[in-house]
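Here the complex is missing one protein chain, while the rest keep their positions.
Each chain gets a letter, A and B, in the order it is written, and its residues are counted from 1.
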Amino acid sequence: MFKRVLAVMLFSIAALAQPAVADAGRVPKPTPTIETPGQCVAPVEEMRRNHMEMLKHQRNRTMRMGERDTKVSLNGCIQCHASKTNGSVLGSRDNFCEACHSYAAVKLDCWDCHQPKANYKATASAPPTMGLKP
Amino acid sequence: MSDSKNTRRGFLAASATMAAGLGFVAIAPGIRLIEAASAQGKLASSKVRYGLLIDSNKCKSDCDACVGACATENGIVEKVANPRQRAQWIRKINLVETSTGKTHSLPMMCQHCAKPPCVDVCPTGASFKRADGIVLVDRHICIGCRYCMMACPYKARSFGHQALTTQNPEVPRGQGCVEACTFCVQRVDRGLKPACVEACTNGAMIFGDLNDPNSDIYKRIREVSSRQVRADLKLDTGVRYQGI
Partner (left out) sequence: MFTPNFRYKEGPAFYLLVAAGGLVAALGVAAAYYMEHMGHIVTNMTNQIPWALPHVFAIFLIISASGVMMVASIGTLFGKNVYKPRARLACLLAIALLAAGLSVIMLDLGRADRLPVALTHLNPTSEFGLNIIFYPTFLTLTSLYLWTLMEPRMNRYSKTVDLANLIWRLMLTTGTGSIFGFIVARQAYGTAVLAPMFIISSFAWGLAIFLIMQRVLYGWSNMTLDLAVLKRMKNLLGIYIGAVFYFVSVYHLTSEYYAKQGDFEHFILIGGGIFPMLYWGGFVLLGTLLPLLLIFHPRIWPKPGAVTTAAVLVIGGALCHLYVLIVGGQAFPMEMFPGMTATSSFYDGAIEHYVPSLPEILLSIGGFGIVFTIAIIGARVLNVLPQDDIAQLKASGSLTD
């Protein structure tokens, strides 16, 4: 009995000690490019912890109560955080949202609907026959 | 001895009941009122009811300016292989009266009913009516079941059949969710008019607050004869038509 307990304890310590022992070969920590540092709506630690709650709360206020152009807004985030290289918050490991979310493997379905590019205006116009004939 | 047992039992029973009650409140967040409470200031308020008056006499059968403007404003510009799967929030309907041959032309979009069937049937409450009467789809909780598309008497809703990349940042829309005319809510919330109304060069569309005695629309619907499409369904639509 004592031997089993000792074995389990040693195994646990060995397993837990792994990260401290070797960091090589693991996925590198994310390094998102911050285009306009120091101007976020809240301190970094608060943003890291709470940005999902802030966005979820605000989306309901915008959609159901019509509150727009507030301090917290997804488009506001995109304006500041879109990469200067491709104008978007998605695209590679350096882009702001994708960097941490691909590291943490938290799938984002925001971008199924929301436009990830800042200042985006569609250049195409509606197909010409859309208006009158099928 | 027995006294302390009873008080302990009583305490446990009371806290269990309270926990069950709190648990129910916590677990049932989705069972909520469809309309948001009215609020002061810029927020959507039930004191306002947005509506549209369309004069089909002024509407020309070969004009689709409203359709193009809607597409540009709301980013409905993607190429879709099958035109039957293409989203269309507003369309021009050309009518011919069978017995007389008289023609009419009018734009048809979400009628923003006061008793919207799409809101009744939506399983998650994603289809909802705002306090100011605008009927919207909350695409955060839409599961894409298309029941609202079956239920809409005006065929106003479209479905996102494919992945999109050309959305307008102010108008999120995407694959797998249902969408419809929003009265350009992103403009209305900022005091502007819907894009279709702005684009109409024939002056066929008037947009405004149906509850405001000083608004154009309030006065017009009391001067001219107008009706709601499928008025027999008693949905109390926000869109009214003149000339049909």
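Note that in this section a residue touches a chain if its C-beta (ideal position, glycine included) is under 8 Å from a C-beta of that chain, and two chains touch if they have at least 3 such contacts.
A quick note: this is a predicted structure, and the numbers were derived from the prediction, not measured.
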Candidates B:Arg8, B:Lys47, B:Lys60 or B:Lys155 - the one touching the absent chain: B:Lys155
Missing-chain contacts mapped onto chain B: 27-31, 34, 64, 67, 80-82, 84-88, 91-99, 104, 108, 117, 119-126, 141-147, 149-155, 157-163, 175-178, 229-230, 233, 244
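Note that in this section only the chains that are shown with their structure count from here on.
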Chain B-touching residues of chain A, taken from the complex the two chains share: 59, 63-69, 75, 78, 112-115, 117-122, 124-127, 130-132, 134
In the complex, chain B residues that touch chain A: 36, 39, 42-44, 62, 64, 67-68, 71-72, 75-79, 83, 86, 88, 91-92, 94, 128, 130-132, 136, 138-140, 163-164, 166-170, 172-177, 185-186, 188-190
